[in-house]
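Yeah, one chain of the complex is gone here, protein chain that is, but the others are all in their spots.
Each chain gets a letter, A, B, C, D, E, F and G, in the order it is written, and its residues are counted from 1.
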Amino acid sequence: MNIFINGNLKQLESENVTISALIVALNLTGKRLAIEKNGEIVPRSQFDSVNICDGDKLEIVSAVGGG
Amino acid sequence: MNIFINGNLKQLESENVTISALIVALNLTGKRLAIEKNGEIVPRSQFDSVNICDGDKLEIVSAVGGG
Amino acid sequence: MNIFINGNLKQLESENVTISALIVALNLTGKRLAIEKNGEIVPRSQFDSVNICDGDKLEIVSAVGGG
Amino acid sequence: MNIFINGNLKQLESENVTISALIVALNLTGKRLAIEKNGEIVPRSQFDSVNICDGDKLEIVSAVGGG
Amino acid sequence: MNDELMIAGKAYQSRLLVGTGKYKDFKETRAAIDASGAQIVTVAIRRTNIGQTAGEPSLLEYLPPEEFTYLPNTAGCYSADDAVRTLRLARELLDGHKLVKLEVLGDPKTLYPNVIETIAAAKTLVKDGFDVMVYTSDDPIIAKQLEDIGCCAVMPLASLIGSGMGILNPWNLQIIIENAKIPVLVDAGIGSAADAAVAMELGCDGVLMNTAIAAARDPVMMAGAMKKAIEAGRESFLAGRMPKKLYSASPSSPTSGLITAA
Amino acid sequence: MNDELMIAGKAYQSRLLVGTGKYKDFKETRAAIDASGAQIVTVAIRRTNIGQTAGEPSLLEYLPPEEFTYLPNTAGCYSADDAVRTLRLARELLDGHKLVKLEVLGDPKTLYPNVIETIAAAKTLVKDGFDVMVYTSDDPIIAKQLEDIGCCAVMPLASLIGSGMGILNPWNLQIIIENAKIPVLVDAGIGSAADAAVAMELGCDGVLMNTAIAAARDPVMMAGAMKKAIEAGRESFLAGRMPKKLYSASPSSPTSGLITAA
Amino acid sequence: MNDELMIAGKAYQSRLLVGTGKYKDFKETRAAIDASGAQIVTVAIRRTNIGQTAGEPSLLEYLPPEEFTYLPNTAGCYSADDAVRTLRLARELLDGHKLVKLEVLGDPKTLYPNVIETIAAAKTLVKDGFDVMVYTSDDPIIAKQLEDIGCCAVMPLASLIGSGMGILNPWNLQIIIENAKIPVLVDAGIGSAADAAVAMELGCDGVLMNTAIAAARDPVMMAGAMKKAIEAGRESFLAGRMPKKLYSASPSSPTSGLITAA
Partner (left out) sequence: MNDELMIAGKAYQSRLLVGTGKYKDFKETRAAIDASGAQIVTVAIRRTNIGQTAGEPSLLEYLPPEEFTYLPNTAGCYSADDAVRTLRLARELLDGHKLVKLEVLGDPKTLYPNVIETIAAAKTLVKDGFDVMVYTSDDPIIAKQLEDIGCCAVMPLASLIGSGMGILNPWNLQIIIENAKIPVLVDAGIGSAADAAVAMELGCDGVLMNTAIAAARDPVMMAGAMKKAIEAGRESFLAGRMPKKLYSASPSSPTSGLITAA
């Protein structure tokens, strides 16, 4: 299926992917992240339960140096 | 009847007073004025036709020195 | 004899007074002082040997708070 | 003979040249000038009478734009 | 030199706008304004003094609207509604006159503008057909927003009204001037003729003042000084000043031909 | 208003003195000086260019000594002797002319005055009968000493010659002005019309400048701006400016009679 | 001396808040922040770099949230919505962290705040339970409105972000400080240690900076200088400076007892 991550199109083979699975797939395990799905924040507690569907728009953000 | 002019109570003997008549009564003949009646501006052209009723609130203003 | 100390006239009974003796007489023993006699500095080493004569002008100074 | 004008060596054929004559020879007729000869100012009134001798040092100056 | 100030489609030769408050009497007001050469004068709108003896002189007799462009202001207004209401009365009072000065203040202690209310009032007034010259802070973003709303001139403060502190932040004014496509006039804070010259040298299109003239020891003489200062600053701006440098490259007199070289 | 500048017993209507250096040509020099309204113009004394084609124009033809008061200077002199020698030649050149500008510089990089040599030269020149207008630093003690020596005017710098940095230390100038019984003119450092107005508002009796006019993009227009700025600053000083205060006691418009009180 | 800075109910010993941007690497970032003594550090929220090699170091490893109070900002946001959205993500990212820095910019050229959008965002965030430290202009009325909305600290600019121009308008800051009942921190524009000391002497409760440290030739040394400058300015403010006067009433040394009186 096709989803958008941080504005870029991304193809995923498998369907029914959880956020947690996606994080692993994206090689982001252990990183401190916040995720927005179609404009709604997904609490970290729900990463295992929330599934990603075709066409979902995800924003994955972290803290960087800034002033 | 009782009206309010510039925030002060004013008693008028006669009823059915026009704005023009009021101006004369107030000794303001010939002065450049603008008048608000109950929050609505009364165009100068209507000073002769518009009547004042008991309880009306009038604002009579002129231009003064200011910066 | 009469001498001047810091601009003021001072009477001394005895003649042939040394600077050291004067310091004692003035109750300045142990104070850190510098002394000018008739415009010439008297080194501390000579306080015992230098005599004061009638009419001598002495300046006795010390260090005080200043900026 | 050889003289110095404004720091530069200048050869003159004739001897016994007056300042006035020199001014003509230098093509400076009518210019407003002041002249110093060997460090001494030569008043304009004496331009006709004062002679220039071999080795004299002359300064010829005028007014120019300045602030 | 033809260098006119265009405001709402009308050309003015004078870049000095003056207030009419705080003078000893109307005679002094008129004398000072004449000396200033101002063509635009601000007036306040106030309740008519009821019961005043008829024939008592009025400002308009000393400053006939035929001779001067009136600029009714909203001094003393602390809300958009009061300001709009005041200027609608002014328009009626001055036979449909459209050119107005909008100012909405934030508090009576500093008289600093309330830019939120100012923007709200500006939107209403522009929609209502007024030509709005707007008094504001030196916030460049707000100034641009007021221009985008359709104000015909933006008038940032130099410093607080009546303070005479002069231009406290020339850098903000510079940014406002660079970004503006409408006239920028400095309003409030000018204290002396030099302050006015500084404002014009920054590239302002004009200056509006009242206290600096009216509260001078000799208001009429100060008015004349202000006229010259505005013109001096404007011409200095147009003439293009010399560059600043800590060390001068060259003295004003020739460095060659010195007799000292002898 | 009769407000003349008295220097060495002669009255001048203009308080702006200008240099004659750094202009494109003599025509521009004259045009700028006319626009400035200056009555006193400084000139430098330099070695005559020997071998120049006869009839080549000279400064004096464009600025006839009958029309202007010449102020020969000692620009480029770094010692009292050189300065004195230069001015004696100037006096001879200008038929016994006594009014001169003394300046003795400290180094060619900053052109800052050497006050020690300046004082020495001033003593000699005054004894020798010159009317000495003296360029100096903003040191109030030195300024007073130059007055006591008998100089007819003291001319402290605003900032370095040709820097255009304006008045760097108004406080020292203020002290000099308060203490002086002779005219105090600001000389050097003025960069724009506003700078000139500031100097006059401080209470200076006049301003001498060259680069600020000659190095402007349009020297003639700037000269006119300077004329107005000097007059504006002077009149502002005489008119007595309003007091400065961080908060204004009172707005310019009446605080009573507001409809908003309804 | 016990003189703590209270923000949103928590006490801090350091009055210097620092950004974490523009450093050579995280090692320098940490070294500079240690030298600054800062306890509150700002961070930006940005899209995670997808596809980056795992184990690549992150800012949080160098600045553990256990050691520092994070202050996520909204740098780069030009609307209230973007700012609110960014801070909600930040809160989630930082496990419900409530203390945030709100900044909504007006344009990318000046980075001047958009106070209209800032106020809108502040209202939403306060209602949403955030502790909002808000970056704003030096407009005293806006500063007061932000306090009334419920922000826990107001942070006016000294000058434009990254400009290093220092405090351009100390008078406005003074008014803001006088009127505020919440902490006032100067944010943006500080360029040197002296600037920081000036801000604290005005009576600010703290200073937030980034470029002044990160863009110094030696960021770590500058960080230490800033720490001392903040403390020096604070203590100078508390100690109560001597009065200013153009002339001194009295020298520092006794005027009597001079031998010169002999």
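Quick note on the criterion: contacts are C-beta pairs under 8 Å (C-beta built on N, C-alpha and C of every residue); 3 or more make two chains touch, one makes a residue touch a chain.
What you see is a predicted model, and the numbers here were worked out from it, not measured in a lab.
The absent chain, not drawn in this view, touches the displayed chains A, C, E, F, G throughout the complex. Taking the complete complex into account, F:Val115 is the one of F:Leu17, F:Ala32 or F:Val115 that touches the chain left out. Residues of chain A that touch the chain left out of view are 6-7, 36, 57, 59, 61, 64-67. Looking at chain G, the residues touching the absent chain are 1, 19, 21-22, 44-47, 49, 73, 75-79, 82, 85-86, 89, 109-111, 160-165, 191-194, 196-198, 200-201, 210-212, 214-219, 221-222, 224-229, 231-236, 238-260. Listed by residue number, the positions of chain C touching the unshown chain are 5-8, 26-29, 31-34, 36, 41, 43-44, 59-67.
Everything that follows uses one rule, which is that only the chains that are shown with their structure count from here on.
In terms of C-beta pairs in contact, the better-connected of the chain pairs D-E and A-G is A-G.
Put simply, the C-alpha centre of chain A and that of chain C have 94 angstrom between them. The geometric centre of chain E is 32 Å away from that of chain F, both derived from CA atoms. Shared contact sites, meaning residues of chain B that touch two or more other chains, fall at 6-7, 36, 59, 61, 64-67.
Counting only residues that touch two or more partner chains, chain G has 171, 175. Pairs of chains that satisfy the touch definition comprise A-G, B-E, B-F, C-G, D-E, D-F, E-F, E-G, F-G.
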